[in-house]
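Yeah, one chain of the complex is gone here, protein chain that is, but the others are all in their spots.
Right, subunit A next:
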Amino acid sequence: MADMTQRTEFDPLATGGKGRQRRARLTVYGLLGLFAAIYLMPAVIIFLNTLRPLEEIVRQGFISWPGSMSLHHWSEAWSSFCIGGTCEGVSRYFTNSLLMAVPATALSTALGLVNGYVLSKWRFRGDAWVFGVITLGVFLPAQMTLLPWAFVLGKLGLSNTISGLVLVHTVQGVSFTTLFCRNYFLNVPDDLIKAARIDGAGFWRIFRRIILPLSPPILIVTVIWQFTGIWNEFLFGTVFTSGANQPITSAIVAFSGSGTGERHYNVEAASVIMAALPPLFIYLVGGKYFVRGLTQGAVK
């Protein structure tokens, strides 16, 4: 663990003659810059459009430098724009998405941790089968599950509710979280569990005192993965909810069909960026650990 921090990276660009070094650097940075531009350009254009008056967009087209700028469209998008008859902006749907994504992320991660703990450290007859069936969910296309879910939600009386979406996303997410956690816990030495059992610790105490403290790297991976996945998810939200109960992704789609027929490109652009901010924020906070957690089994 300790030697991770002070390792100096090998720098292949700093080898060879001066001329070769300069050429290599130019090529690498040039290519990286090009691709960064390709990915960043749409985001920049969308952002600029949030600042432009509508008639300017209509007149000059979508891709153009703003003549006059104003943050007015942001507040309109957030709190007063009319979508499908209600004029509360996207704030309501933003809250819906939070109410859906936060519990679903927490629940699916918690279940994944426990599943992974059991499947890696408390082996039982047929555990490989159970693991196989759980992870099958990773490979099933979501469309296939639409009808069964509609049936289940209907039976439970959870149609068109946020709780219904929490349930769907929790169950759908358990496949991934179990896969991640189980593979991570395989790297935790079995001797630790044996020592703890001799020390007198039971199933939950071992989980709480030994497994959980070792889990932050995989916890961050699953939380980022689940939160971005659930937040950005669109199909279940659109199919199982409508009107005021929709998550933000579905609500934004409903824009195009809203009201007067006139498209408020600047307000829409602001809403889209708002919808994209939470996953971006999560990734900026945890991204460093995300990559690390995916690539290493950091227990020794």
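By our rule, a contact is a pair of C-beta atoms (placed from the backbone, for glycine too) under 8 Å apart; a residue touches a chain by one contact, two chains touch by 3 or more; residues count from 1.
The criterion applied here is as follows: contacts and distances are computed from a predicted model.
Asker: So one subunit is absent here. Using its UniProt record, which name fits best from "Acetolactate synthase", "Protein-arginine kinase", "Succinate dehydrogenase hydrophobic membrane anchor subunit" or "Sn-glycerol-3-phosphate ABC transporter ATP-binding protein UgpC"?
Answerer: Of the names offered in "Acetolactate synthase", "Protein-arginine kinase", "Succinate dehydrogenase hydrophobic membrane anchor subunit" or "Sn-glycerol-3-phosphate ABC transporter ATP-binding protein UgpC", the absent chain's UniProt record gives "Sn-glycerol-3-phosphate ABC transporter ATP-binding protein UgpC".
Asker: Could you tell me which of A:Arg59, A:Arg123 or A:Arg205 touches the chain that is not displayed?
Answerer: A:Arg205
Asker: Among A:Ala24, A:Leu214, A:Val239 or A:Ile273, which residue is in contact with the omitted chain in the full complex?
Answerer: In the full complex, the listed residue that touches the missing chain is A:Leu214.
Asker: From the list A:Ala24, A:Val130, A:Leu192 or A:Val239, pick the residue that touches the absent chain.
Answerer: A:Leu192
Asker: Spell out, residue by residue, where the missing chain touches subunit A.
Answerer: The missing chain touches subunit A at positions 1-2, 189, 191-192, 194-202, 205, 209-210, 213-214, 299-300.
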